[in-house]
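Missing here is one protein chain; the remaining ones are kept as they sit in the complex.
Take a look at subunit A:
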Amino acid sequence: MDNIAGKKSALSWAVNIAVLALVALWVFPTLGLLISSFRTGDQIASSGWWKSMLPTEQNLTLRTAGGDEAELIDGLYTVSGNLFAHEGVEQLEISAYGTSSRDVGAYAPGETVDMGDGEIIAVEANGDYVYSSEEEMSGRGQRVFVTAEVAPEFTLQNYDNMLFDPNNIEGMSKAFFNTLTVSIPATIIPILVAAFAAYALAWMDFPGRALLIAAIVGLLVVPLQLALIPLLKLHNEIGIGKGYLGVWLAHTGFGLPLAIYILRNYMVGLPRDIIENAKVDGATDFQIFTKIILPLSFPALASFAIFQFLWTWNDLLVAIVFLIDSSGETTVMTKQIIELLGTRGGNWEILATAAFVSIAVPLVVFFAMQKYLVRGLLAGSVK
């Protein structure tokens, strides 16, 4: 009803809540991975990422000082001190403690516990303890299980390992540069080829034009799965084999129909007067194209460039068929992640970080140039 100016829908709060729920549902998965990539492996394994913002309860196993430090006080061998200081860990606020692994939170801090056999222990909330025994103690101290609140903690260590550790063979830095090497030429080259073709299809009159346009619309939906084997055979026969050249050519070929389609649709809409005036003034087609059409078509060029960049950056299939050979030197990020999924299926700190390294660049491109992406979508879908 809000289509009529001045009338506000009574249900607007419901709409707001519904959108909020929808957005939350859509962002939640990515957020989980993002937060996980800033947690240590132990943190990820011990609690769900959605609890990472709240302080977590953690169970620690600490030891009192050993028998050598015991003093004889009132006929009892006694050790005292601070549990955290003794183990050299950060001091925490203890909420419960226990002396048996079967019941780690049996006693409240400050409680004095008779452990039997004449052994008595008391642990304060800050970790101070007094432990005494009627008999002489052994060399190692008594085990104490404490439950403590740990403040939320995040680390950049995962990214450091993934990107900047030269000894990490599972690292992403090489794959990152390989992906960049694949996607930039594969984005730029088809644009130019397509722009000329689109101009011819939009503004030049020649027999067979309509047929060509129809053919390009048809090629838009041909699954690239069909091209894998014939082209791999072709590349091997003409000596390209598996490598960057092959993957650039393949991406160029696969990207062309969409490029021509988007650019032609855009160029057709440019005002006829400009082009005809230029022709009357004696400009050649080549001049019209480079001086008038190309600058005016910038929005369409940008939309296709974003599409092609996202597609080549995110691609897996074309890369494993045309690029990655048995040496693995030319691996791309998507392939690297697949490998990690196989070998490091449970190590979420590694997987999450690797995935986010590969997702980060497309996300930046997406948020920076969303306007062009939307425009391209609207122009590029067959109507």
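Some notes on this structure:
Methods note: contacts are C-beta pairs under 8 Å (C-beta built on N, C-alpha and C of every residue); 3 or more make two chains touch, one makes a residue touch a chain; residues count from 1.
Basically, contacts and distances are computed from a predicted model.
Per its UniProt record, the hidden chain corresponds to "Sugar ABC transporter permease" from the list "Sugar ABC transporter permease", "Anti-sigma factor antagonist", "Sulfite reductase (NADPH) hemoprotein beta-component" or "C-type cytochrome".
Within the whole complex, the absent chain has one touching residue among A:Thr64, A:Ser132, A:Asn158 or A:Thr334, and that is A:Thr334.
Across A:Ile213, A:Ala278 or A:Ala302, the single residue that touches the chain missing here is A:Ile213.
Panel shows subunit A; residues 1-4, 9, 12, 15-16, 18-19, 22-23, 26-30, 32-33, 36, 44-50, 177-178, 180-181, 184-185, 188-190, 192-194, 196-197, 199-201, 204-206, 209-210, 212-214, 216-231, 233-234, 244-245, 248-250, 252-254, 256-257, 260, 284-286, 289, 310, 313-317, 320-321, 330, 334, 337-338, 341, 348, 351-352, 354-355, 358-359, 362-363, 365-367, 370, 373-374, 377-378, 381-383 of it touch the chain omitted from the view.
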